[in-house]
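What follows is a short report on a single structure.
This view holds just a subset of the chains, kept in their places.
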Amino acid sequence: ADQPVIGLITKTETNPFFVKMKEGATAAAKAQNVKLLTAAGKQDGDNAGQVTAIENMMAAGAKTILITPSDAKAIVPAIKKARDKGVMVIALDSPTDPLEAVDALFATDNYKAGALIGQYAKASLGGKPARIATLDLFPGHPVGAQRHNGFLKGFGLAANPATSNELSKPAEVVCMADSFGDQAKGQTAMENCLQKNPDINLVYTINEPAAAGAYKALKAAGKEKDVLIVSVDGGCQGVKDVAAGKIAATSQQYPLKMASMGVDAGVQYAKTGKKVAGYTDTGVTLIAGKVVPGVDSKDAQTGLNLCWGKK
Amino acid sequence: MLATPTSPNRAERMKDWTRHLPPMAILGPLLALLAASAFFATQADNFLSGQNFSLILQQVMVVGLLAIGQTLIILTAGIDLSCGMVMALGSIVMTKLATEMGLHPLLAMLLGIGATTAFGLLNGLLVTRIKLPPFIVTLGTMNIAFAITQIYSGAQTITDLPEAMTFLGDPIMILGTPVAGGVLVMLALYAMVWFALSHTAPGRHLYAVGNNREAARLTGISTERVLLTVYALAGTFYGIAALLSVARTGVGDPQAGQTENLDSITAVVLGGTSLFGGRGIIVGTLIGALIVGVFRNGLTLMGVSSVYQILITGILVILAVATDQLSHKRA
Amino acid sequence: MQASPSTQPIVLQARGLVKRYGQVTALDGVDFELRAGEILAVIGDNGAGKSSLIKALSGALVPDEGEILMNGQPIHMKSPIDARRHGIETVYQDLAVAPAMTIAENLFLGREVFKPGALNKLFKVIDKRRMLAEAIERMNDLKVGIRSMTQAVETLSGGQRQCVAVARAAAFARHVVIMDEPTAALGVKEGNMVLELIRRVRDKGLPVILISHNMPHVFEIADRIHVQRLGRRAAILNPKVVSMSDTVAVMTGAMTADQLPREALC
């Protein structure tokens, strides 16, 4: 009989996270002898590109589509059309809004990922008053908002709920700047924040490249010892930076796992016609250099075993 | 020459001077489109079907509509870097008014198109009154439109739209193939603009302004008015594009339009319109948009990953224009 | 053929026109009169303000001061469209043609003929066939024979382009035809043909303003000569009486108008 066709749509194919996800899916597909089609938006936030990709995959005969929605809400109508035609749609990494728009979700909760490092930071600082800088993604991006708001929530500050795309700014946040998830821009943002507020003692970053940039700026200012950097992602480079003490803690996610679970589900659907359902948390693990009392964390070595990217 | 027995030699010389006539101008893009389609038909099983073509049309309808406005502007020797962002603003305005303000969908749609038209007018005023280069003007308004979109929407996608706003995304059966209503709107607009450009006085004036602005002014054409109209009208088309994008995706998306700026220019250029103004045919733009759509669809069906798709698009743009250039070369 | 020009009524008149570009004074209070049925040559050094005068008379430039009268009535022209409405047609020094468009289109640019019917009028739908036919007819009227009216102007030689521009003005003018150096780029043969064309226009009863640096042409064809100097009118000369060298002397300022015999002026 025909090979089952499974489609994987990522936000971009240039972000290492999604590149790894695609590699995971490719490997799983090869192992199970299915045809894997991949596509992506042209840049993060490109919803129209993902809609186009869904349509093209259906045209190519995909019966299962795995997607990391760029825009949780905007993708929903297109997914609905696909599901109406009997396609099983599974969201990877990020949920849709509403959750039920897809058959199943294999994901990390970005809000929770943020919350974990927030709790860690709170505990690390002890009772010291926090002066926080946040290096966010870019205007309007949901993941940027979820991680940012989750971090604040975990830190015990007032913050918008997970459904909001707006970044909260309580008084403790003395500087907010966009890093575009990019190291160079993260560095520039951190430099400017330090200029504005030299006594910043806690830095939240959207991802580890931004954290690396922040570290570089802090080091140049001779402040790398006094300031705590927390981040999200759990890429191998990031975990190494945790081990090296550059980043205090990061929330690790598992793109490979999401992808292979998705492919498995697709194969099962092709063979048996049985769909998977509901939310499967692929887990977030807090990886921290130092253990702080009251917060569960794993050490860098554990993180390195599970990390994605170049080990 | 004046009425004298011109030497036959002279007369013969003249002949070859005759430039490629309009239909010739889109021959190149058309052949490219057919060649690409033929190639993908052999490479991907599911490519050659009415339904897939209807799909491609549906996928290019937003860029296709933006490219109408872009073509008008490029024909006047301008360029618009802001079109995608202006479209995003329009889609936010119309969806927000229809949902949060509870306006009648039709009114909301009109106001959304009004907003994009106003932005187009702003571009036009800056180009005509302060005489700034269109590249700079639209570089600025691109940022402005993006920022306003983000601020006004609070960066939130707008959902739960009334049915009346999205019906253009619904398929209509034509010859047993489902075709989105928006596609028909796009095709109709292309036909109208083609007619207006080639068969009405304002259309010819637009070409004259792009071809030789000073000459157009001296022959009594109000070049300022032509330019203003073009930019405002382009804004209107961006508004309609916003409508189609809302209909297609079912939401008002503040992140929309970011890649469409360059996409629309690519479509115009692939369609054979000169960036120096005054030369080009609107139908070529539709073909240009389709070429991009066919490649994206075909490459995806072939399972080519998106990085390679970007690579191929880059090569394609240069190749298409180079072929055009080399075939036109006289000497 | 033509009546003695100085007794004819004044068709187009300008009084005290001033035009400044920044601190450059292109027109410095120039007066001007054009009489019915005459060919009036305007001559002057480079930069004397000839083109500026002509642009003021054709609406392409709004003078800072002074007034323009047509048949004794003051008219205000803010753009070439206004001039055209008053029946003034102009051939500009840097030919105002759209090179990528056809000859017929260029002839009718800005005054397209619409298809009959209210709807067609409303949408300004042009009648290509009629425009083509009329273009051929009008060009024939003026004995300008161009092979195909649907070829792009950029495929024409310089001389042919000039003919198109002159023919356009001649064909559509109702009151006045203005020509800024229509023979400058032309060969002897083509130049003579344009002169012939100008005569034919005059013979249709239209007065012509002709700017030229070519003295033989001016003396061959003009009924009166307006000499422009430093943004003003230095003299009006009668080419049948005055010599070419005296004319040049006035033009360059070597001589003033009072030094000429009275009958040389008009």
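Think of it as A, B and C in the order they're written, each chain with its own count starting at 1.
Here is the rule we use: a contact is a pair of C-beta atoms (placed from the backbone, for glycine too) under 8 Å apart; a residue touches a chain by one contact, two chains touch by 3 or more.
Remember, predicted model here, so these are calculated numbers, not experimental data.
*Asks:* Quick one: state the whole-complex stoichiometry, one entry per label shown.
*Replies:* When all chains of the structure file are included, the formula becomes A x1, B x2, C x2.
Just so we're on the same page, only the chains that are shown with their structure count from here on.
*Asks:* Most remote chain relative to subunit B, going by C-alpha centroids?
*Replies:* Between subunit B and every other chain, the largest centroid distance is to C.
*Asks:* Cα centroid separation between subunit B and subunit C, in whole Å?
*Replies:* Measuring from centre to centre gives 42 Å for this pair.
*Asks:* Using the average of all C-alpha atoms in each chain as its centre, how far is it in Å between subunit A and subunit B?
*Replies:* Going by mean C-alpha positions, subunit A sits 35 Å from subunit B.
*Asks:* Return the distance between the CA-based centres of subunit A and subunit C, expressed in whole Å.
*Replies:* 73
*Asks:* Please list all residues of subunit C that touch 2 or more other chains.
*Replies:* Residues of subunit C never touch two or more of the other chains.
*Asks:* Could you say which residues in subunit B touch two or more other chains, in rising order?
*Replies:* Nothing qualifies.
*Asks:* Which positions of subunit B touch subunit A when the two form their complex?
*Replies:* Residues 44, 46, 49, 51-52, 55, 58-59, 62, 147, 150, 153-159, 166, 169, 245, 248-251, 253-256, 258-260, 296-297, 300-301, 303, 305-307, 310 of subunit B touch subunit A in their complex.
*Asks:* In the complex, go through subunit A and note every residue touching subunit B.
*Replies:* Residues in contact with subunit B: 12-14, 22, 35-40, 42-43, 45-49, 51-53, 55-57, 59-61, 70-78, 97, 139-141, 145, 164-166.
*Asks:* For the complex, give me every residue of subunit C touching subunit B.
*Replies:* Residue positions touching the partner: 60, 79-81, 83-84, 90, 92, 94-101, 105, 109-112, 114, 123-126, 128, 143-147, 151-152, 154-155, 157, 159-160, 163, 189-190, 193.
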